[in-house]
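Every protein chain but one is kept in place in this view of the complex.
Presenting chain A:
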Amino acid sequence: MEDKIIRFLTEIRPEFDFTNSSDFIENGMLDSFDIVQLVVSLDNEFGISIDGVDILPGNFSNVQNIVELLIKNGVTK
């Protein structure tokens, strides 16, 4: 799951190394429109619809938070 997340993040913002940051938002690596793109990629990949109320920057600040968000929305590890 982590590898797929990193792959999607890198597709959206290829200029950044997402394996080497603990806060994508704080470090200016993702903005709200990047998050929208990521949500669509994750929805399609895992066959889910991430709950709209969970689409908050804090839930996308690092890979672990994104994994937890996916699990909350029904993806099994």
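Here is the rule we use: a residue touches a chain if its C-beta (ideal position, glycine included) is under 8 Å from a C-beta of that chain, and two chains touch if they have at least 3 such contacts; residues count from 1.
Everything that follows uses one rule, which is that contacts and distances are computed from a predicted model.
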*Pick from "NADH-quinone oxidoreductase subunit H", "Ketoacyl-ACP synthase III", "Sugar ABC transporter permease" or "ABC-2 type transport system ATP-binding protein" the UniProt protein name of the chain that isn't shown here.*
"Ketoacyl-ACP synthase III"
*Given the full complex, what residues of chain A touch the hidden partner chain?*
12, 28, 31-33, 36-37, 40, 49, 51-53, 55-57
